[in-house]
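A single protein chain has been omitted; all remaining protein chains appear in their positions.
In order of appearance the chains are A and B, and numbering begins at 1 in each one.
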Amino acid sequence: MELNTLTIEVLRDKLKKKEITAPDILNSLYKRIKEVDKKINAYVRVKDLKPGNDQFFTFNPQLPLGGIPVSVKDNICTEGYNTECCSKILAGFKPPYDATVIKKLKEAGAIILEIKTNMDEFAFGSSTENSCFGTTANPWNINYVAGGSSGGSAASVAADEAIVALGSDTGGSIRQPASFCGVVGLKPTYGRVSRYGLIAFASSLDQIGPITKDVRDCAIIMKIISGYDPYDSTSVNLEVPDYPKVLGMDIKGIKIAVPKEYFVEGIDPEVKKIIQEAIEQLRELGAQIKEVCLPHTEYAVAVYYIIATAEASSNLARFDGVQYGFRFSNSELNLIQMYKKTRGAGFGQEAKRRIILGTFALSYGYYEAYYLRALKVRTLIKKDFDEVFKDCDCIVTPTSPTPAFKIGEKIDDPLKMYLSDIYTISANLAGIPAISIPCGFTKDGLPVGLQILAKAFNEEILFRVAYAYEQATPWHKMKPRL
Amino acid sequence: MGIDKETVKYVANLARIELRDEELKRLSEQLKQIIDFIDKLKLLDIKDVEPTSHILPMSNVLRDDQPRESLPISKTLECAPAKEENFFLVPKVIE
Partner (left out) sequence: MTEYEAVIGLEVHVQLKTKTKAFCGCSTEFGKEPNTQVCPICLGFPGVLPVLNRTALDYAIKVALALNCKIHSPTKFDRKNYFYPDLPKNYQISQYDLPLSYDGFLDIDLDGKDKHIRIRRVHLEEDAGKLIHKESTSLVDFNRAGIPLLEIVSEPDINSPEEAYQYLVTLKSIIQYLDVSDCDMEKGSLRCDANISLRKKNTIEFGTKIELKNMNSFKAVKDALTYEIERQKSLLSKNKAIVQETRFWDTKELKTFPMRTKEEAMDYRYFPDPDLPMFIITQEKIQQIRESIPELPREKIQRFIKDYGLSLYVAKILVSSKKDADFAESCLKAYPNKDKKTLVNWLIGPLLQEANTRGCGLADLGITPQGLNELLGFVEKELISNLVAKSVLTEIIEKHKSAATIIQEGNLIQISDTESLEKIAKKVIQENPRSVQDYKGGKNNAIMFLVGQVMKKSQGKANPKIAQELLKRLLNE
């Protein structure tokens, strides 16, 4: 077995037995990247990499992640390593600090890869087609998208170009690409993982989370990156459970809700069938299945595209060519012209579209009609979940209404693209945790993901159910042929 | 209410984004379509609903007034597109 295909637990075991060294793992990754990344484009700035920067880490085998390489999305700050959100406007930006999650991973002994994973510019997208570094291809079929916006992270894990990766999820950006690429992806409860150092898209929705080959690796990474951070006012001061400990506990009697709104028009029949089979599997494992209602589901996309773009329009105002990144230079320009040309040329189409939509939603005369209204409907969506969780332990749904779509298929129709997040957005609006795990393949050989959602700060139940399902099924062991 | 070309122009100026003519045209059409979709929110009765701007019921997150180290000037200006001595340099601000 090549080292790059293994999981944390197996690698840690080999390292402890001194069968391998940490550089062996890195080298096997770099070898794989060299072989396949031209096809996949999971990583960015690969050409610029001067080998070895990240190999100078001395690692302590006693630490929980000692010697394990972690791949990081291009919107999570890594001190001294370029972090550009795959945008021209951040070209050359090297953060002077590490994101809190990076600090925690380093303290746990992990090796942070210098090359970062590809993404939709500023996480604006569902297909990783909006990257200034080009599209990431789906390892299962390179004519298809990897999903987005954490498409690079998901594809790198699926293609064994990474052991584990970090993504960020504002409306499904971890779960949807994980589902498209046949890997595990978790969006934690809002406030569980520090956002400090995550280049903000929508501050009230963003969370960093792991993308991994199996549920155990996901639990291991979550245990490391979770917890209160004095640098993030929205991180919660709650003890972090020992997530890997719950793996293997049975799910007999666990009450699983299936919301009927997720199985109506728009869902691909093949996906529907695969999800229904997965639900049957859970029933066989002892879970009680119950149909429920989440009546405001159909409004989630609309609410999301107001709140997320409004916050983004303000968060992205700082990219103006003054302190870092790209500046449109011409000595003739006055300040305002410099701003406009820098931002006009530095942002891609989707970024401009969202900034303008968000600016509109907050502007004079429209605030009440759009932004404030969206905040109120957000309350209704959250209440739907509160109601269901009164007597259910978790909810299962498809992660996405369709399997991966073809590259270019939706890029010219933004609304169609937005609707592909229809099943993932609600968890961000309600602030609750959700995981996507592989649950089968279409006839065309594309993976399908099962989404499990739980009450805020109840990631343990997600791991428990996901692991029980994973152990009973073969999906996580499947590898794409590249 | 809706979004037309003039509104997009006004908003793009607020957001300090220069749009080429064909960009403005395409964006206006796309945004109109998106806003039409979003307008479905107007069907909901939200009269007595409180807005949610923070999903967590948190409050009073405060920091003690203890100094922390500032950045060395080399780091502060490392990525600056233009600088002069210890300053960031920008085109003249018209007053």
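The rule we apply is simple: a residue touches a chain if its C-beta (ideal position, glycine included) is under 8 Å from a C-beta of that chain, and two chains touch if they have at least 3 such contacts.
The structure presented is a predicted model; accordingly, all values stated were derived computationally and were not measured.
Q: Under the definition given at the start, what are the shown partners of the omitted chain?
A: A, B
Q: Tell me which of A:Tyr81, A:Tyr339 or A:Tyr469 is the one touching the absent chain.
A: Residue touching the chain left out of view: A:Tyr339.
Q: Taking the entire complex into account, which one of A:Ala317, A:Ala345, A:Ala369 or A:Leu419 touches the absent chain?
A: A:Ala317
Q: For chain B, which residues reach the chain that was dropped from this view?
A: Residues of chain B in touch with the missing chain: 13-14, 16, 53-54, 56, 58-71, 73, 76-77, 84-95.
Q: If you put the missing chain back, which residues of chain A would it touch?
A: 76-77, 83, 85, 90, 93, 95-97, 99, 195-200, 202-204, 230-234, 310-311, 313-314, 317-320, 322-324, 331, 335-336, 339, 359, 362-364, 367, 371
One rule holds in what follows: only the chains that are shown with their structure count from here on.
Q: How big is the gap, in whole Å, between where the Cα atoms of chain A centre and where those of chain B centre?
A: 22
Q: Taking the touch rule as given, give the residues of chain B at its contact with chain A in the complex, in rising order.
A: The contact residues of chain B facing chain A are 1, 3, 7-8, 10-20, 23, 27, 30-31, 33-35, 37-38, 40-42, 44, 46, 49-56, 58, 61, 63, 71, 75-76, 78-82, 88, 90-94.
Q: State the interface residues of chain A toward chain B in the complex, per the touch definition above.
A: 92-94, 96, 190-191, 204, 230, 233-234, 236, 296, 298-299, 301-303, 305-306, 313, 317, 320-327, 329, 333-341, 343-345, 347, 349, 352-353, 355-357, 359-360, 363, 366, 369-370, 372-380, 382, 414-415, 418, 429-431, 456
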